[in-house]
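Quick one: structure below, then a few questions.
All protein chains of the complex are present and in place, except for one that has been dropped.
Let's turn to chain A:
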Amino acid sequence: MQDRLLPYWLLIPAFVIVLATTIYPLAYSFFTSFRAWDLTQSRRPEGFVGLENYVYAASEEQFLNSLWVTFIFVITSVFLTVVLAMALALLLRRKGPMHTFTRIVLILPFAMSPALIGVSYRFMFNPEFGVLAKGLGAVFPALEGVPWLADPQLAMGILVLTDVWHWTPYMTFMCLGGLASIPRETEEAARIDGASNLRIVFGIILPQMKGVIAVMAVLKTIFALKMFDQVVTLTGGGPGTSTETLAYFIFNVGFRWFDMGYASALAWILTAIMMVISIWYVRMLLSEKKMATA
């Protein structure tokens, strides 16, 4: 009798934590999203306003701007991270002292605090004394005196760069895991037949990595949608609103302007986007597993 209930007893502590710390806040902000609540005016939610917060979002320029910024950021950072990680994994596949060293070095960016990454890139791209701004100016005279973070496009570029620097190592390890699991016979046979390296990579290796690449892309999309820390420490959303991502915009609405109702509605829009991608992702994982066990 006792043994029959034991599996549930074991689950209870973890479930209490998860329910209290995620499901409850999620439900709370869902209800808040249908209310008017200016925290500077009132300690409690004011009136019930129906879908007004959502309707307002649909026409607000700053929100639409943040959606666009997020879209650009997600597309570029996902594309670059996945391509670089794949290339790096192919490079690191062989064994050797230099390979081992690089693998160890690659652990560091992922362990580094993203807020700190933002700070250090801001330092390195300072036009007056930043080492990268100076170094690039010395090597390419055309880049001398470029106001890196004060230019909307360049600021976005550097934001993407910090994210790619942070995530490519993680994704490289995922790729290496995938590469290790595909059989080498076809590749060796093709090599004996004299196929070129490019042919082998594009004709034999990449098609077999399709599953892994898809998982990486979706996963990176989720991380990129969540990205927040570097926006605060690198650009502060600027110049203007050119790097103001959705997560950062929600933070501003909630904790600078204290409009809780609107912030909750925006947060739920972001959650909805993430949910769609997540469900797709978990489905993909489950079907991958099925394929692996079959």
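In this section, a residue touches a chain if its C-beta (ideal position, glycine included) is under 8 Å from a C-beta of that chain, and two chains touch if they have at least 3 such contacts; residues count from 1.
The criterion applied here is as follows: contacts and distances are computed from a predicted model.
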{"item": "Undisplayed chain, where the name is taken from the UniProt record, one of \"Heme exporter protein C\", \"succinate dehydrogenase\", \"Cytochrome c oxidase subunit 3\" or \"Inner membrane ABC transporter permease protein YcjP\"", "value": "\"Inner membrane ABC transporter permease protein YcjP\""}
{"item": "Touching residue (missing chain; options A:L51, A:L64 or A:V131)", "value": "A:V131"}
{"item": "Of A:L91, A:A150, A:A189 or A:L206, the one touching the omitted chain in the full complex", "value": "A:L91"}
{"item": "On chain A, residues whose C-beta touches the chain left out of the figure", "value": "3, 6-8, 10-11, 13-15, 17-18, 21-26, 28-29, 32, 39, 43, 88, 91-92, 94, 98-99, 101-102, 104-117, 119-124, 128-131, 134-135, 165, 169-170, 173-174, 176-177, 215, 219, 222, 225-226, 228-229, 232-233, 247, 250-251, 254-255, 260, 263-264, 267-268, 270-271, 274-275, 277-279, 281-282, 285"}
